[in-house]
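Just one protein chain is left out here, and the rest sit where they should.
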Amino acid sequence: MNNTNKNTATLLISAPDRKGLVAVIANFLLQHNANILHADQHQDSQAGLFLMRVEWDLNDFATNEHDFQAAFSPLASEYNMSWKLSFSQQKPQMAIMVSQYEHCLADLLHRYRIGELACDIPLIVGNHENCRALAEFNGIPFYHIPMIKEKKAEIEAKQLALFEQHKIDFIVMARYMQILSGDFIDKYPNKIINIHHSFLPAFDGAKPYHRAHARGVKLIGATAHYATSDLDEGPIIEQEVARISHRDSVEDLIKKGRDLEKIVLSRAVRWHLDSRVLSYHNRTVVFD
Amino acid sequence: MNNTNKNTATLLISAPDRKGLVAVIANFLLQHNANILHADQHQDSQAGLFLMRVEWDLNDFATNEHDFQAAFSPLASEYNMSWKLSFSQQKPQMAIMVSQYEHCLADLLHRYRIGELACDIPLIVGNHENCRALAEFNGIPFYHIPMIKEKKAEIEAKQLALFEQHKIDFIVMARYMQILSGDFIDKYPNKIINIHHSFLPAFDGAKPYHRAHARGVKLIGATAHYATSDLDEGPIIEQEVARISHRDSVEDLIKKGRDLEKIVLSRAVRWHLDSRVLSYHNRTVVFD
Amino acid sequence: MNNTNKNTATLLISAPDRKGLVAVIANFLLQHNANILHADQHQDSQAGLFLMRVEWDLNDFATNEHDFQAAFSPLASEYNMSWKLSFSQQKPQMAIMVSQYEHCLADLLHRYRIGELACDIPLIVGNHENCRALAEFNGIPFYHIPMIKEKKAEIEAKQLALFEQHKIDFIVMARYMQILSGDFIDKYPNKIINIHHSFLPAFDGAKPYHRAHARGVKLIGATAHYATSDLDEGPIIEQEVARISHRDSVEDLIKKGRDLEKIVLSRAVRWHLDSRVLSYHNRTVVFD
Partner (left out) sequence: MNNTNKNTATLLISAPDRKGLVAVIANFLLQHNANILHADQHQDSQAGLFLMRVEWDLNDFATNEHDFQAAFSPLASEYNMSWKLSFSQQKPQMAIMVSQYEHCLADLLHRYRIGELACDIPLIVGNHENCRALAEFNGIPFYHIPMIKEKKAEIEAKQLALFEQHKIDFIVMARYMQILSGDFIDKYPNKIINIHHSFLPAFDGAKPYHRAHARGVKLIGATAHYATSDLDEGPIIEQEVARISHRDSVEDLIKKGRDLEKIVLSRAVRWHLDSRVLSYHNRTVVFD
């Protein structure tokens, strides 16, 4: 598995655009003997922003994480950079939240098992019992935390405590059919990935397949996005569609949609794990 | 060109669903010595509707159009059928309406010239002058009828008179950037094909590419539909999407969108010409 | 699950084309009080063949399986029909053969578990041990039958005995990395579905992803087909492709290819289960 065995560092940077930023960063890395494997940058000229992802081999690299922080910080301040450093061998801790549908969970766990996802999954939280067997077959603790409308705050506090205890870096809502509170989401900004079962902005909200069928569309879709306090309005990471016809009932749409949801959610999770996604102004850059 | 040389009849039928409809129709055709080339049917069980398209070879067929009508009508009445008969060698008369963008028009005219579209195009109506050269290169009369907001009723009357005079069967709005009045549309029910530059119902109305860019979607689309008095709400005939990325500006979306619009509109026109599209309850069956 | 609860019969027919076949079949079904839910037919004019799929509701149907056979046989003889009757509530017995890669197996078993596949899976045969846990988690007996080149005939006899014992109707090779002998395949004509990891006929044979990478293609694919004694030359049921770029290593192709293989194989299996696939002259009709 190339993802899990490699030994690289990745830097994601956004900064007000100005001349010389590429040179500044390339020189800094060269001074520390980095062998750049991949550098990609993007200018959003409308927003006046410079966005960059650079990945380098750590084998010859002259600096450890701590020294890098110390050395890079003054530069980052000078150029007003926001930046995030990650290491391929420090696996992020990913939590999964589910309800009754298990297709996205099953897909993610299979990918995890065969080494496609370079992360640890310390726990799965479900508001129903029925995904327990699947979780435990994959050796992952399953916490059944039913949702009771009147006790939502309390229940979310319980979930958050679990995530904190397990040092969770980011959360995947694998068809978790509850709406998270704004307070919950604020704890994990751009760190909660949700899958919505339509090509947003079409059919946001409830029952998108039913509404797609009623409207007579010829394509259905799925959208992975970072959750924000505006439901289904967060920055889009990935979308995909599939063709349907007049022969397809709502049940067929749901069935075809499952395949879309799995594909789209797993791409978003992989890209997030690879530090390929940079979110700004309610949109994303996905470096390829 | 298989479309233009073949000699077939096609019957589109919708009726309240009941047992034996396939047999009734197959027997009727057999009695008149029809060699069925293609029969396809669909049940909408929710709507209780039976929908069918059947195409047969006219070479051995025992009946002409007039006699067919006389013979089939009692049957149609008995089973409450709505039906439409068409003949591959009676070319429909198609009008095209355009504004300033010529890509859809250029695409349709090229397909027409090389024999892909089995129709006549007696005229093109534009509210700007700039598509005249293209129309005339293809040997089709071009009528420049500018739109003046205050005189819309008068101008539409002029357009309708032209269409009547040329015995127009159906109209293609090839990025015609004016909204037709309800009265105009009522004259051609399910006979005006429009192309909207988004994957409806997302981004209906004005400036869809700008809004798609602002929302940060990862796919853009185009939708061909029959025009109804509810703008962008008519029955969808075809949709297609293309992938975009953070690198794409609004101008890039417009450029990529042109290819989508051409593909989607031309498919819808071809299917309409082939009597493949049956519209009911604000949706379509597209027989393949 | 609409597939598993419905109570229908499906007839697949191929016959030399002649006038009146649709009427003959429709009348026969009407006489036995069948409510046709879906009828689709296709003429291959080059081959002079008529091909049809018709599905009807069994609730009012006047005949049982035995009587149907007796009543339909004379008609079938008269018109030289090949035909196959199946019932939605008589689940086919499907065997799966696997090697070391478990992604296709995991995908099929998940679909089976959530009711997407209307079949029984009495056993899974693997030439390696490593899919046992997955099989047993899903409650399906796993038989480990290692392949030894010198004893191939003996080993295949053992596999065939198992399949006979479990009354297997058809076999899915879910990335089973052994070549079946002609004798084996002849026992299950058009009843062994294989997945090949390229868009055939490109890259037939070994190591298709390596060769696709070497050739510098921009798309990779997967193909599901019925196995014949000509390796990778059998009738194609389904194909799909995915976009790749210069950034993708062979490992990336393998990873992206897994998703293609799962999608394509599961579609082929579903269509086969739905009696949608009719194979003739080394090609397939897939009725939709």
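Note that the chains are named A, B and C in the order they appear, and that numbering of residues resets to 1 at the start of each chain.
As a convention for this text, a residue touches a chain if its C-beta (ideal position, glycine included) is under 8 Å from a C-beta of that chain, and two chains touch if they have at least 3 such contacts.
Model, not experiment: these values are computed from the prediction.
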Checklist entry - Which listed residue (C:18, C:84, C:207 or C:283) would be found touching the missing chain in the intact complex? => result C:283
Checklist outcome for this item: Per the whole complex, from B:164, B:183 or B:251 the residue touching the absent chain is B:251
Item to check | Listed residues C:58, C:145, C:202 or C:231, member touching the removed chain | outcome: C:202
Checklist outcome for this item: The missing chain sits against chain B at residues 1-2, 38, 102-103, 106-107, 110, 114, 116, 133, 137, 245, 247, 249, 251-252, 255, 259, 263, 288
Checklist entry - List the chain A residues touching the unshown chain? => result 19-23, 26-27, 29-30, 33-43, 60, 288
Next on the checklist: Suppose we count only contacts with the excluded chain; which residues of chain C make the list?
Outcome noted: 42, 44, 199-203, 215-219, 221, 235-241, 245-247, 282-286, 288
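As a working rule, only the chains that are shown with their structure count from here on.
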Checklist entry - So which chain ends up closest to the centre of the protein, judged by Cα positions averaged per chain? => result C
Next on the checklist: Distance between chain B and chain C based on Cα centroids, please, to the nearest Å.
Outcome noted: 37
Item to check | Distance between chain centroids, defined by C-alpha means - chain A, chain B (Å) | outcome: 42
Checklist entry - Which residues does chain A have that touch at least 2 chains other than itself? => result 245, 247, 288
